[in-house]
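Right, I'll just put the structure down here and ask away after.
Here the complex is missing one protein chain, while the rest keep their positions.
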Amino acid sequence: MKEHVPHPDLPPPITNVGVIGWLRTKLFSTWLNAGFTLLAAYLIYLTIPPLIDWAFIKADWFGDSREACTSGGACWVFVNVRFDQFMYGLYPAEEYWRINLAFGLLVLLAIPLFIERFHHKGILAAVILFIYPIVAYYLFAGGSFGLEAIDTSRWGGLTLTLVLSGVGIVASLPIGIVLALGRRSKMPIVKSVCVVFIEFWRGVPLITVLFMVSVMLPLFLPEGSHFDKLLRAMIGIVLFQSAYMAEVVRGGLAAIPKGQYEAAEALGLNYWKSIGLIILPQALKLVIPGIVNTFIALFKDTTLVLIIGLFDLLGMVQTAITDSNWLGFSIEGYIFAALIFWIFCFGMSRYSQSLERKLHTGHAR
Amino acid sequence: MADEQQQESTPAQAALWRRPAFRAVVFQALLVLALCMVGYYLFTNTLHNLEERGISTGFGFLSLEAGFGILQSLIEYSETHTYGRTFFVGLLNTILVSGLGIILATLIGFVMGVARLSRNWLIARIATVYIETFRNIPLLLQIMFWYFAVLQPLPRPKQSLSVGESFFLNNRGFYLPSPVLEEGFWLVMVAIAVAIVTVVVLARWAHRRQEATGQQFHTVYVSLGILIGLPLLAFLAMGMPLSWDYPALKGFNFKGGMVIIPELAALLMALSIYTGAFIAEAVRSGILAVSHGQTEAAYSLGLRPGVTLRLVIIPQALRVIIPQLTSQYLNLTKNSSLATAIGYPDLVAVFAGTTLNQTGQAVEVIAMTMAVYLTISLAISLFMNWYNKRKQLVER
């Protein structure tokens, strides 16, 4: 009787799980892939360690003059010393609380909007859109209620960036809606006027618009009319932005099925009622991510006001790095500004993406 | 009352002012009237103000002598030329930087967009980091960063980094040898033209043959051969009628050769890296929009991955990508006006800057500048719409 000798076990398949499996499938699946991986790893090795070394390990953080920067790495002392100016511009230090209060209020008001179970979002949103700006204006500008008046030429830094982009987006939304409705109108003249308006503002660079409103606007108006420079920059930004907003809203309007329009008409609603009660609520919900995206674009574009002599965050940084006491720290200044912008923009774009997923309901075609 | 009305065979006419058609006419008439009033109001104000302050008007200034120098010009320009000439110098510089920017941004965008979907984890991550970083930082900041923080600290001309005494890099620019065409080079030009025509004809023929018989032809290799071979033959036949002009340090600066000035380089880098990030996102969303079944079907037909990407995925993805690409190209062109922040002599910096200042005719100059951007925008979107339509027709 021959004893049964089993075949020797086959070697186990090369693992597809665990660390090694992950490495195999994700990094070294083919020769070409492996080559890419090694190349990328080498590039990372070349750039990241020196960067970390410069930005953190060899960096100087505290002090009050350039003498504090001795370690040869980044000199964050510079940013540290100028931090208040980067945030508040030339606003008087003893009045910073007003800016803090205004933004704190906004955050407090906005929090319930993100809570699912909160039911009065409409009212709250109306408060934020219509009442809050007035409160914020009085806080910023002062001049009444016992607050010291602060000239707009002293507004600056991140505050100005936020004010400009906030005003830009809030004011451009209604204009954008009207333009979008106009562009979809059946009346030929209304339609062409809206098309021309939208395409004009979308076709010219913001910088020429800002130049026009900042130094040429009084030329078109009767003699002696005088606006604040900041206000004029805002007018330019709002006009420019409303054209982009109109295109976003138009996208939302186009996504509403024709049946909705017809149903509204069948119910006997007139144009404004059917738009206001049926179409817009649905369309605006659809375009919230789009609005957030235009807001991001606007937020970045506000840096252009530095070219017309307003000092937003980048403008403040640019002034600070030409200070003869701090020459040679431009990289630190730019990186700091970039970081602030990045945090805001990245945060908002993530929020818009998550909204997009949440709003991905039956409406979108 | 309602019953009575329903009895009637013809519906009751609503009052005239309640009819939609009438309302539309009135509304539009009012709109036109209001617009005319606003327009007239602005126009008269401007005219009055201009006259009041003794500012010259009209376009006569365009033929006056400019009297200032410009850093970079694609056409012949010196300070004795006219203001009108400065317009074209600026315009060409704008077109140069936008054109190059569009090409570079498209390249970066496509590579990064595909890389972001790569199955290689590391590559995909790097692409993601690139996109998310550069998309979320203001362009103006990036331009300034490249110019003031990266390019200006490069060594000075005397300490230039050089490769083989013919390429030099310093903070005045990147200097490289420029070709000098000698007598007889015309034949090479002719050869290039002939080669291009041949290749086009060949490609058509190969395509028709493949449709008819199914036989494939190695168009790519043969075309490459013709494109390189024919001019090369002509070049050798004429006794190599080409020499190189090498840059050399003479006095303060390098003379001779070609130079890419740092202003152009910084602007180009910032524009293409920034826009590239947006294009990468467009490419990614376009590819993701093509259903996976298409890839599987292509594989089951036996197509290799590269061919699948080229012949199946990309053509379908392009339909999603192109509209987004159009708006990115437009943005890039408009954003090139930020050149003024770093002194690159584009249209806004030269014409709407120095020329405006020397002549003081802001209205005319700004109107011309805006007209240029509007025309460029219109041209790009018209072209893209046409292209888009052509692509869309393929769809069944």
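Think of it as A and B in the order they're written, each chain with its own count starting at 1.
The rule is short, and it goes like this: a contact is a pair of C-beta atoms (placed from the backbone, for glycine too) under 8 Å apart; a residue touches a chain by one contact, two chains touch by 3 or more.
By our rule, contacts and distances are computed from a predicted model.
Per its UniProt record, the hidden chain corresponds to "Amino acid ABC transporter substrate-binding protein" from the list "cytochrome-c oxidase", "1,2-phenylacetyl-CoA epoxidase subunit A", "Amino acid ABC transporter substrate-binding protein" or "Molybdopterin dehydrogenase". Residue B:N357 is the one among B:Q210, B:S243, B:N357 or B:T375 that touches the chain not shown. Considering the full assembly, B:N253 is the residue among B:N253, B:S291 or B:T375 that touches the omitted chain.
Of the options B:I55, B:A124, B:A206 or B:L233, the residue whose C-beta touches the omitted chain is B:I55. Within the whole complex, the absent chain has one touching residue among A:L219, A:I237, A:I275 or A:I291, and that is A:L219. Mapped onto chain A, the interface with the missing chain covers residues 85, 90, 151, 153-154, 178, 211, 214-219, 221-226, 229, 307-309, 318-319, 322-324, 327-328.
If you put the missing chain back, the residues of chain B touching it would be 27, 30-31, 34, 37-38, 41, 45, 49-50, 52-56, 61, 67-71, 79-80, 148, 152-153, 156, 171-172, 250-253, 255, 262-263, 340-343, 345, 349, 353-354, 356-360, 362.
Everything below uses one rule, namely that only the chains that are shown with their structure count from here on.
Annotation: 25 Å between the Cα-based centres of chain A and chain B. Interface residues of chain B facing chain A in the complex, by the touch rule stated above, are 24, 27-28, 31-32, 35, 42, 45-46, 48-50, 52, 118-123, 126, 132-133, 135-142, 144-145, 148-149, 330, 334-335, 337-338, 340-341, 348, 352, 362-363, 366, 369-370, 373-374, 377-378. The touching residues of chain A, when paired with chain B in their complex, are 22, 25-27, 29, 33, 36-37, 40-41, 43-44, 186-190, 193, 199-200, 202-208, 211-212, 215-216, 218-223, 296, 300-301, 303-304, 306-307, 314, 318, 321, 330-331, 334, 337-338, 341-342, 345-346, 349.
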